[in-house]
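For this depiction, one protein chain was excluded, whereas all remaining protein chains were kept in their positions.
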Amino acid sequence: MSGGAPCWQDILPGTVTLGESSRVVETGLWRSLRPILDVEKCVSCLKCWVQCPDMSIQTGEGGAVQGIDMFFCKGCGICAAVCPTGAISIRPESDFQDEADASSGGASPGKVGELVGQL
Amino acid sequence: MASSNAVLSENKRPRGEMTSGNMAFAEAMRQINPDVVAAYPITPSTEIPMKFAEFVADGLVDTEYITVESEHSAITACVGASVSGARVMTASSANGVGLMHEIFPIAAAFRAPIVFGLVNRTLGAPININCDHSDSMPERDSGWIQIYCEDAQEVYDSALLAIRLAEHRDVLTPVFVCQDGFITSHCYEAVEFLSDEDVREFVGTREARYPLLDVDNPVSYGSFVTSEYYFEIKRNQIEGMNNVMRVYGDISNELASLTGREYQPLDCYRTDDADYVIVIMSSAAGVVKDVADELRAGGVKAGCVRVRMFRPFPAKEISSALSGKKGVAVLDRSASPGGVSPLAAEVRSALYMSCRYGFVPVSEFIYGLGGRDLFPSDVERVFKGLMAEDYSSGASYIGLRDKNGGAEGGDGDGSR
Partner (left out) sequence: MGVVNVRELTGKSNPLAEGHRMCPGCGAPTALRQAFMGMDSPVVVVGATGCLEVSTTVYPYSSWRAPFLHVAFENAGAAVSGVVAAHRAMSRKKLFREEIKFVAFGGDGGTYDIGFQSLSGALERGHDFTYICYNNQGYMNTGAQRSGATPRSANTTTSPAGILAPGKLQRAKNLTEIAAAHNIPYVAQTTLHDPLDLIRKVRRAVETPGPAFVNILVPCALFWKINPADQVKICRLAADSKFWPIYEVVNGERVVSYTPKKPVPVEDFLRAQGRYAHLFAGGGVRRDLIDQAQADVDAEWENLTQNRRSS
């Protein structure tokens, strides 16, 4: 449904939407600050994982922190603030504007969240 | 099926009983054995949840019965249970219905097939416990089906029909089964009940399309929807209502084969050759039918249309029943201050497209507010007004004490 807008005949009855369908929404497009993980300093204490509002801390076997999912990360900076080893630093997104394409092609989350932190 | 009565076993035999509209609805609920009932007391529908509580206490039903703290919570719990996949019933009246108002469109949008015993009572203020239709009429745009019953038998039969209609895959729309407070709800009359087994077979079990409780196939209900999608969702919902007439015909035929009792969306009484017709709803239709008989004995071709299904409104049927008549009076049991009363507005609207075949004058009357009785003499006066080609431009009030004689507006004659 994220492509062409559906006609009324295509709508599921009852206002129904399907479970976890929002995982195509690229909330990372709101980000104005970017957390950078230094895996050398990270001790996988998971303080960032448990406090991340956007489930963006990626973990692997045994809860080892592997990275930060930029598709969803909104750049709130909580991960860096709670990190006991200074393994996460925050840099402005403008530092990365040379990167080829800011979007990974996910569905747009709208613009509202971009304004948070700028008010 | 009705012809096989001779071979029916004891538990399949229909039984006749003297009972009331409330008790008939409660008995239908016992036989339907819904999964969940959530209800709150309010006169005059209270007897329904009271009686049903006895069924629960005596183990006669398997229902989870939620004794909520308000009507708002009653209908909300019904919605929660219905989207979960359960078969759900409740009942209420008057200000209880008013308190539920917010949730009715939500139930309809969720395609939650709740069956609701609505015992019509005046919507305060001033507070009045007797019948008029001012509680259900404000809900006519809520997306619910509305069926108005003339007597307790019809209440019982309609409760069974409503379950099938509401839960039908092409409909999935909640239903109000309305009856007149005290007049129908509390007066005792003979009612024939189907056997428990026949009811069970007739209503079957609900097959929900997207039950919330299916944790292996999770869905979300009640999204936030922008204007990009809202219109399509609403139109999709309306299609359920659009399918009602077709589906209803099949289901009512099926029930008729069990009971011998047939219920059309319109109950047309001696209208085929009638010159003058009164359109009315619910219990007061009996008075109109009696008066029509008497007038016919005197050579006046009088008839009665009782509108049983108000939502969806049987506009085509009304149009064909009333086209070519010399005069039509619509008797509403609720007012629309500043506008045309609900039933009169529908009837006029239905007749508008058939104007090219001849204009049918339609006059508007308001009667019975706060439970005031409608007498045969009142009805006779209405018919006589039609015969005298007396068409008021505004609403006239029946049985109202009025220094000017009872008429409203510039050209009413006040003689009604």
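Each chain gets a letter, A and B, in the order it is written, and its residues are counted from 1.
The definition used in the following text is that a residue touches a chain if its C-beta (ideal position, glycine included) is under 8 Å from a C-beta of that chain, and two chains touch if they have at least 3 such contacts.
Keep in mind that what you see is a predicted model, and the values were worked out from it rather than measured.
S.K.: Any idea which chains on screen the missing one touches?
M.R.: Across all of the complex, the chain we cannot see touches A, B.
S.K.: Would you mind spotting which of B:Glu54, B:Glu102, B:Asp141 or B:Asp293 touches the chain that isn't drawn?
M.R.: B:Glu102
S.K.: Have a look at A:Leu37, A:Cys52, A:Ile68 or A:Ala87 and name the one touching the chain we're not showing.
M.R.: For the chain that is not drawn, the touching residue is A:Cys52.
S.K.: Out of B:Met29, B:Ile42 or B:Ile66, which residue would touch the omitted chain in the full complex?
M.R.: Answering carefully, the residue with contact to the hidden chain is B:Ile66.
S.K.: Which chain B residues touch the hidden chain?
M.R.: Touch set of chain B with respect to the missing chain: 35-36, 38, 62-64, 66-70, 72-74, 76-86, 88, 102-103, 106, 211-216, 218-226, 229, 233.
S.K.: Considering the whole complex, not just the chains shown, which residues of chain A touch the missing one?
M.R.: 1-2, 6, 15, 17-27, 30-31, 46, 49-56, 59, 62-63, 69, 71-72, 74-78, 80-82, 90, 107, 109-110, 112-113, 116-117, 119
Everything below uses one rule, namely that only the chains that are shown with their structure count from here on.
S.K.: Where on chain A does chain B make contact in their complex?
M.R.: 5-20
S.K.: Going by the contact rule set out above, which residues of chain B touch chain A in the complex?
M.R.: The contact residues of chain B facing chain A are 83, 109-112, 172, 209-210, 217-223, 225, 228-229, 231-233, 235-237, 239-240.
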